[in-house]
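Yeah, one chain of the complex is gone here, protein chain that is, but the others are all in their spots.
Let's turn to subunit A:
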């Protein structure tokens, strides 16, 4: 249902990713693995149209995705960026409400659902997002992305700088969201354990290209590849 085809892109004249193609099927959880600087985040930004394509395109449900980040969000693409980027001088509730309202959903209902999904946000509901801890901001960024009611969710290093207990909680939530709402997920990660706990399939990136496609079982069996991916 979600496809990146021959993506080539970067910043200014610098090309970071070359000819990258990948696919996430309906209701699937797919990991995008690779070490720092291989182009995972650039690919995510390509997919959301936050950087313009040099070549290649993105498809959602077999249709070419519209050429603006805002329109892409409206066509069902949710995005949790690396570094979270919550709206710092807006409350937790407002961060969620603005995402829902922008896409024509009832903001009150969206906030209620989000606070039910993520109980750890409830005591912070009226606090400014900028004052939350890193883990709380990460969860808020996820709640905000879910408030647009996406059909495909892009997560960029969601475990970075997040304490282990919250990582476990996040994995549980993502699995539940994927199962109950049928939201497909593409998650870029360096945390192998986290990926293996939620994804069935994975792409491994290297130097701006897809090096291989693999699945959970093959990855679990391949100790050498694991070592390589874990190396910093």
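The working rule: a residue touches a chain if its C-beta (ideal position, glycine included) is under 8 Å from a C-beta of that chain, and two chains touch if they have at least 3 such contacts; residues count from 1.
Methods note: contacts and distances are computed from a predicted model.
A.B. asks: Between "Thiazole synthase", "Branched-chain amino acid ABC transporter permease", "Stage V sporulation protein AD" or "NADH-quinone oxidoreductase subunit N", choose the name on the UniProt record of the chain that's been left out.
C.D. replies: According to UniProt, the chain not displayed is called "Branched-chain amino acid ABC transporter permease".
A.B. asks: Which one touches the absent chain: A:91, A:197 or A:226?
C.D. replies: Of all options in A:91, A:197 or A:226, contact with the hidden chain holds for A:91.
A.B. asks: Check the options A:6, A:68 or A:163 and report the residue that touches the missing chain.
C.D. replies: A:68
A.B. asks: Determine which one of A:43, A:145 or A:177 touches the chain that has been left out.
C.D. replies: The missing chain is touched by A:145.
A.B. asks: So which bits of subunit A touch the chain we can't see?
C.D. replies: Residues of subunit A in touch with the missing chain: 48, 50, 68-71, 73-74, 79, 81, 85-91, 94, 97-99, 101-103, 107, 127-128, 131, 144-145, 147-148.
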